[in-house]
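Handing you this structure, nothing more for now.
One chain of protein is taken out of this complex; the other chains stay put.
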Amino acid sequence: MGDGAMAVHRFTPTHYHTALGAHAPVLNVAPGDTVETTTVDAGGADASGLRVTERGNPQTGPFYVEGAAPGDTLVVRLERIVPNRSGGYSASVVAPNVVDPEYVAQMPPGRVRAWAVDASAGTAALVDPPAGLEGLSLPLAPMIGCFGVAPDRGQAISTATSGPHGGNMDYRGFRAGTTVYLPVFAPGALFHIGDGHALQGDGEIVGTGIEISMDVTFSLDLVKGKRIGWPRGEDAHHVFTVGNARPLDQAVQHATTEMLRMLQAEHGLQGEAAHVLLGQCVQYDLGNVFDPAYTMVCKIAKHLLRQVARGAQR
Amino acid sequence: MGDGAMAVHRFTPTHYHTALGAHAPVLNVAPGDTVETTTVDAGGADASGLRVTERGNPQTGPFYVEGAAPGDTLVVRLERIVPNRSGGYSASVVAPNVVDPEYVAQMPPGRVRAWAVDASAGTAALVDPPAGLEGLSLPLAPMIGCFGVAPDRGQAISTATSGPHGGNMDYRGFRAGTTVYLPVFAPGALFHIGDGHALQGDGEIVGTGIEISMDVTFSLDLVKGKRIGWPRGEDAHHVFTVGNARPLDQAVQHATTEMLRMLQAEHGLQGEAAHVLLGQCVQYDLGNVFDPAYTMVCKIAKHLLRQVARGAQR
Amino acid sequence: MGDGAMAVHRFTPTHYHTALGAHAPVLNVAPGDTVETTTVDAGGADASGLRVTERGNPQTGPFYVEGAAPGDTLVVRLERIVPNRSGGYSASVVAPNVVDPEYVAQMPPGRVRAWAVDASAGTAALVDPPAGLEGLSLPLAPMIGCFGVAPDRGQAISTATSGPHGGNMDYRGFRAGTTVYLPVFAPGALFHIGDGHALQGDGEIVGTGIEISMDVTFSLDLVKGKRIGWPRGEDAHHVFTVGNARPLDQAVQHATTEMLRMLQAEHGLQGEAAHVLLGQCVQYDLGNVFDPAYTMVCKIAKHLLRQVARGAQR
Partner (left out) sequence: MGDGAMAVHRFTPTHYHTALGAHAPVLNVAPGDTVETTTVDAGGADASGLRVTERGNPQTGPFYVEGAAPGDTLVVRLERIVPNRSGGYSASVVAPNVVDPEYVAQMPPGRVRAWAVDASAGTAALVDPPAGLEGLSLPLAPMIGCFGVAPDRGQAISTATSGPHGGNMDYRGFRAGTTVYLPVFAPGALFHIGDGHALQGDGEIVGTGIEISMDVTFSLDLVKGKRIGWPRGEDAHHVFTVGNARPLDQAVQHATTEMLRMLQAEHGLQGEAAHVLLGQCVQYDLGNVFDPAYTMVCKIAKHLLRQVARGAQR
């Protein structure tokens, strides 16, 4: 972990990336430092609502973390994610891959739907609701759809999809208060962030949340020499692991295997112990079932880990 | 719905079925009637702990509902599900299909694990916990793993798997207080029930919950002439639809399509309305990711349906 | 194997089944006996073109094989499969599950297409071809889409789908000259057969072959005490195994595992030997990618098995 004075960097992006890779860093930060910056929406529009870059989940960054090397773990604390304008948008029709193939031809045509986002009231409402949704007002639950590090093997991977390096996971659990752990594959880790949603349903089944530009604050730290296989995270109540793949079955496999490894390595649950615990207590969240790689999240409640830790100490 | 005096039937099973089909009914009930009966555990053992029938999720029933005909919907109110003995059991190792294929060879051998189930205290604890789980005590959350009706086309389908007729869905949401809707395919519907779990993690990833025999009480009712495609349900907070298939992607497709149909037919959300609502508000629960057919549940909060109903009335 | 005089039974069906199960046998045969009978087309029409039973791959049978018991293997030699009328039909548009979900809405509406089947010339041609296919004349390659035995656990399984018991595999390799091996799950095996195709593309991607009624001749024999997991087969050039499941990946897994087991048990290829041989020499055929369970066939050339058998003897 970082030591010494933790700096706070205010960064204003001037360009963006639609692939996560070893792009030139926009800023060097020390482990433990905090970054305050902004993200454009998935379509490339900023706080003013103007398109400033091409569409496709453009990313702010990358941020170079001093001392980060392949085989380390990057620690990302999502501290603040707040819409910085009052207009968001969403798609309106469930994606054809999320319904029965024979139902696709029965679906209505989709369009872009505008949402009025009131960050102070904490609500979002359709600007011109379709018949039947006139009364809909939804509580904001701001999150980041796409973030991650430069992938392995010198790859640069589209922000449409995801993998062990993170990317477009579109999981509603990536919100303020969540800490995320990412494997480091390139010197400096090269952290990217973008694609904010004012809120989103499970699975991002229409292919968008309420897409909006954001003010974001996050800190970046390191665990040197700790190698993980997939993104991990924690919030106040759970620790979790993330699998990104198609089909969803494989995302479940990745997330579950990573959870077993974590429970063994970090919580001392050897042999059958991690298995028995997960068997009766595991929870899964569906991240996305729309992007080229789907995302499944495997969770275990922290109170259970505390319970078994106390029990084992006796 | 049924009318007149609702009878309560106390039924003691003498034989069981390991396939859901057009078996001879054990009891005829009128729509609206309640049944109090028992289920053996997945291994065929009853309240005394003795094996009374062969293993494989043996089912109590079938119960013939008078007047039920193909094209109707059977309404099952799960009123009471209580373990009727103090010993349950579980498998101990995550199933090989739930982890990365290359991880399978690293898994420990599994065994049957005994659990002490205290229905009055509402807890379950391992009888002989593996190292690390000595302190584990879990709150009971009794549920029914397998239930359903006789399938279409004169089929008899194994209680290992599931389909539009219900079956071995192993979803922790099938607990007391939940109402389930099932399509009727055969005269009398022919309702079967069994495979109780004192509790279970999402996905039933070790292949079992805490398997135990149960005292169960449920009522059976009909909606004449209402045709549904997949099991549906509701509890105090949500309405939901259930998709059973492999891969999980297809279970998502079935459940989501059924939810769209339900929102259109029962909640008046035509055109894009049901899509927009689900897009930002849908929730998914993982039923099971172990059985031959996986189960995914698509949910929407009742308060949202009330909100849009009020809004549309203005 | 059967011994003694092999009888030839001429059987004229009077009723049909749309699920494979423990129905009352229509005929008892001794191991080694031959059956000459007919099958109706998938829509239930017979040699006269009249619908004589309900649609859905209706099956002739079941045939009870004396002495067959669970744990045995049924040997089915497909000796003759010949269309017995001059008119067949097919669907006309690729099934929505076989194309990209976003392409479904671009597909033309489908209709039933009539084909003129000339068994003596050995050709099939569209009766009223769509523009562009006026010159199309195809060589007949008659096959049986659906056949199998009564499943395990007392199940009766729809002829729309398939499993370890066979069923609706829709594999073009099930033609005259092929011998098929099926696991026996019920006394007498209870062999069913139907759903002939004058010819079919790989995958049955429009959901039909050229559907037609057939004269069929097959013999039924037993290998007592030989337990197999999935259908197996052989023709002049290959031995093969069949996996039936969704997704196709799982069908590949079933077929490949069964092939490994067969090479080990029947060809003495222990340890890595079966693996190394398959690794560089295996072939796969796509049976169907339309039905509820997809079918994948894993093949190895007989000349390779002879080659390694000779090499090992030296």
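Order of writing sets the chain letters: A, B and C. Residues in each chain are counted from 1.
Please note the rule applied: contacts are C-beta pairs under 8 Å (C-beta built on N, C-alpha and C of every residue); 3 or more make two chains touch, one makes a residue touch a chain.
The structure presented is a predicted model; accordingly, all values stated were derived computationally and were not measured.
Participant: Considering the entire complex, write down the shown chains that touch the omitted one.
Facilitator: Result: the unshown chain touches A, B, C.
Participant: Thinking of the whole complex, not just what is shown, which of C:T18, C:Q200, C:T217 or C:N244 touches the missing chain?
Facilitator: C:Q200
Participant: Would you write out the residues of subunit B that touch the absent chain, in ascending order?
Facilitator: The missing chain touches subunit B at positions 95-97, 101-102, 104-105, 107, 247.
Participant: Tell me which stretches of subunit A touch the chain missing from the display.
Facilitator: 18-19, 21, 56, 152-158, 160, 245-247, 250
Participant: Where does subunit C touch the missing chain, residue by residue?
Facilitator: Residues touching the hidden chain, for subunit C, are 90-94, 97-101, 103, 107-108, 110-111, 113, 124, 126, 129-138, 199-203, 205-206, 208-210, 246-249, 252-254, 256-257, 260, 267-273, 275-284, 286, 289, 294, 304, 307-312, 314.
Please note the rule applied: only the chains that are shown with their structure count from here on.
Participant: Could you work out how far the Cα centre of subunit B sits from that of subunit C, in whole Å?
Facilitator: 35
Participant: If you look at subunit C, which of its residues touch at least two other chains?
Facilitator: Residues 247 of subunit C touch two or more partner chains.
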